[in-house]
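Shown here is a partial selection of chains from the complex, left in place.
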Amino acid sequence: MTTISLQNVWKEYEGKVVLEKLSLEIAPQSFVALVGPSGCGKTTFLRMLLSEETPTRGRILIDGAPLAPEPTVDRGVVFQRYSVFPHLTVTENVLLGKEFAQSKFLGMLYGKARRKALEEADALLAEVGLTGAASKYPAQLSGGMQQRLALAQALITRPKILLLDEPFGALDPGIKADIHVLMLRLWKETKMTVVMVTHDLSEAFRLGTRVLVFERKENSALEPDRFGATITRDIDVWPPKHAAWATPAGKKTPTH
Amino acid sequence: APKKEFKLAWSIYVGWMPWQWADETGIVKKWADKYGIKIDVVQFNDYVESINQYTAGAFDALTVTNMDTVAVPGVGGVDSTAVIIGDFSNGNDAVILKDKTSLKDVKGQKINLVQFSVSHYLLARALDSIGLKERDVTVVNTSDADMAAAFATPEVTAVTTWNPIVSEILKRKDAHNVFNSSQIPGEIMDLAIANTKTLEDNPDFGKALAGIWYETMGIMSANTPAGEAAREAMGKASGTDLAGFESQLKTTRMFFTPGDATAFAKSAALPKTTKLVNEFLFEHGLLGDNAKSAEVIGVKFPDGSVFGDPNKIGLRFVTTYMDSAAAAAKN
Amino acid sequence: MRLLSLRPGRGANLLLPAIPFILLILAYTIGSAVRHAGNPDDKLLPGLDALVAAVQRVAFSPDKRTGEYLLWSDTLASLTRLCAGLAIATVTSCVIGLTVGLLPYLRVLLTPFIAVLSMIPPLAILPILFIMFGLGEASKIVLIVIGIAPFMTRDLALRVSELPAEQLIKAQTLGATTWQILTRVVAPQMMPRLIDSVRLSLGAAWLYLIAAEAIASESGLGFRIFLMRRYLAMDVILPYVAWITFLAFLFDFILRRLQGGLYPWFAGARAK
């Protein structure tokens, strides 16, 4: 049940306005797809949600409270590349969130704690279809498998919000279709709020419950630095596929 | 075969500084022109390398000690002639102890020195003088360039080295000169040698060297402004000043005239020294691994007598060139 | 066919690499023969027989004075110093490099200083090193460390800062503390790169070792070479040089093997 709200958020870089006047409420368990031309500030928007950047003006609230000043475990993220750790096997990559949480000093789990965490990791790997690749290193995986892994890795901490920056942009079309199905299933099961940046309109409409279009206004061509992009269209996708309502009560609920 | 161009290698040492001064002031060129030849005077910062280059044949003449002449070019099959005996060390080389004032205290100590150099020889003679053997001490090979810094470290308590490092170290209050080359006068000689074969083919080269040397000696030994200027220039070139250079000269028995040098060359001390030196070299394995005795290398004296193997002469003491310089001076 | 596309066959693949070595040995043998024709006692380019005899002497017969087998005791002394120097340099540059690369405050504080340190010619400040670390083993090891650690530290800090920002953010969203990021994300990824860095520094390490041993020492490969240089005993020096070259090769080989064996993921990750 996580609401994200932006109140008149602006972002400038050294006098250059990138985003302006963003006011927005994101309902719990929505799947927001963000589209817009290259360079319009989609990634910047996501970085603000991650606390990697702070708004120049305005505020961002999560469930009514201001954002933490740095990335926290309640907001998971998957990037287009470099989301997984090349030096860890598939299992180790997924386990990592557990280890960080439970072993403050070593960052490693042993014995019973590890076995317990492993069960959870294995279940997640099964869910994303990577059981067979559990002991491989990321470099040995295809692009699609790497993004599945990144998803599983992000999900093990049960984030309330999942942020995705063109997660499927580099994938082959066939593989992309598969992972779309997986993504929708995971979203429905975990009841997260998802914000996804994409270049691909059809992907946006296929996955999103709501599609936000970022654009600069007309006059920005004359004074390119003075005006930033803002939300020019806000589309509710039909038919609604909201997680909470789309999953009939009593049907398989997520185990984690 | 006769040739026209010759190369002399020299390195920085009080008794050899005149070579550079002579080169810079044109005395070298003057004498070379006189004999219709060319002499290239090349400075080495590293004494060892200058000996190696001479031994390998890259140079025709070299400034070197008697001991190293036998040990390196001599063992390497190069027959050399001492064209000039420039001086002998008369305190320039010294055994220095830290906080201890008597040579006897050296027993059991580690001694930093350039291994197998004249310092090593001096140490052997020092130990000999108090009935000790080399195994009563430990020698640590240390580069001469770093000897002064080495002595400043706490764990270095004894060094054997030469000037200008000796005077540098003796500036410290805790440094004591417990044995020096003035106690073995005449044993460490500083020579200008030349390849015997080259000399035989080109006697003018030897005459030119001697001419250069004694003209320079005449100027630098004079108690005149010109002499002082020469000494100051030599001091500067060796990294010190007039006072520093003159204090080094005090511990060097310079042969300013050919007569002094020839008298020394003909003295009975020379064969005795030669025997001591060769035995030292033999004991330290420096005469080659197949050497059966100290006499595998021959050293020939002005009177024609030879120490060691007459078929394998490494060093010849002659007075020919110094005599000719004396004769030229009279004319 | 273009020269570019001509590939040697199997036979040529085995034969060709030997040619330069054979030519070198040939040139040496001729040079040696020529010099010995002029002077049978020539020491600069000893004949093969003299080389063999010298190897026999230093490697397989005990030294008359000390009873030790010189080559082996020298090797032991040098390798001890080299390994100590490498180990200290590696640990130091690892600790400093990782933290400087990761933590902005430390990066700003130390980057210029390390850059300046890495430009100072260590040979020139030897006297100060002697005073500070004495003339014993310490100063030799310190010379190696000072010679290579600043370079390694810089290299490592650079590589840490080249890690994709995405990784660090991802780790934070997984709840990692700075310490956990350092130990579980950054350090493990830097280990194979550290090995690269050590491999790159090996040449310099040998150089400083030899220089240090040349200056004050009682044993070691560099000590022996410089001692032998006092009387141009190339018959000993050349085998020592060959031996050092072989050891350098061996080190490089072991490090490469270690890298492949300990970090199987690295080859794949580097290829990207």
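Should a chain be cited, it is by its letter among A, B and C, assigned in written order, with residues numbered from 1 in that chain.
Keep in mind that, in the parts below, a residue touches a chain if its C-beta (ideal position, glycine included) is under 8 Å from a C-beta of that chain, and two chains touch if they have at least 3 such contacts.
A quick note: this is a predicted structure, and the numbers were derived from the prediction, not measured.
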Copies per chain type over the whole complex, in label form, give A x2, B x1, C x2
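Throughout what follows, only the chains that are shown with their structure count from here on.
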Comparing each chain's Cα average against the average over all protein Cα atoms, the nearest is chain C
Tell me, please, which chain's centre (mean of its C-alpha atoms) is farthest from the centre of chain A? B
Centroid from C-alpha atoms only, then distance chain A to chain C, rounded to Å. What do you get? 47
Quick check on chain C: which residues sit in contact with 2+ other chains? none
Check each residue of chain A and list the ones that touch at least two other chains. none
Contacting residues of chain B [partner chain C, same complex]: 48-49, 51-52, 55-57, 71-72, 75-78, 112, 114-117, 138-143, 145-146, 148-150, 152-156, 285-286, 289
Within the complex, chain B is touched by chain C residues 39-44, 53, 57, 64, 126-127, 130-131, 134-136, 214-218, 223, 226-227, 229-232
Residue ranges of chain C touching chain A (in the complex, touch as defined): 164, 166-167, 169-177, 179-180, 183-185, 188-189, 263-269, 271-272
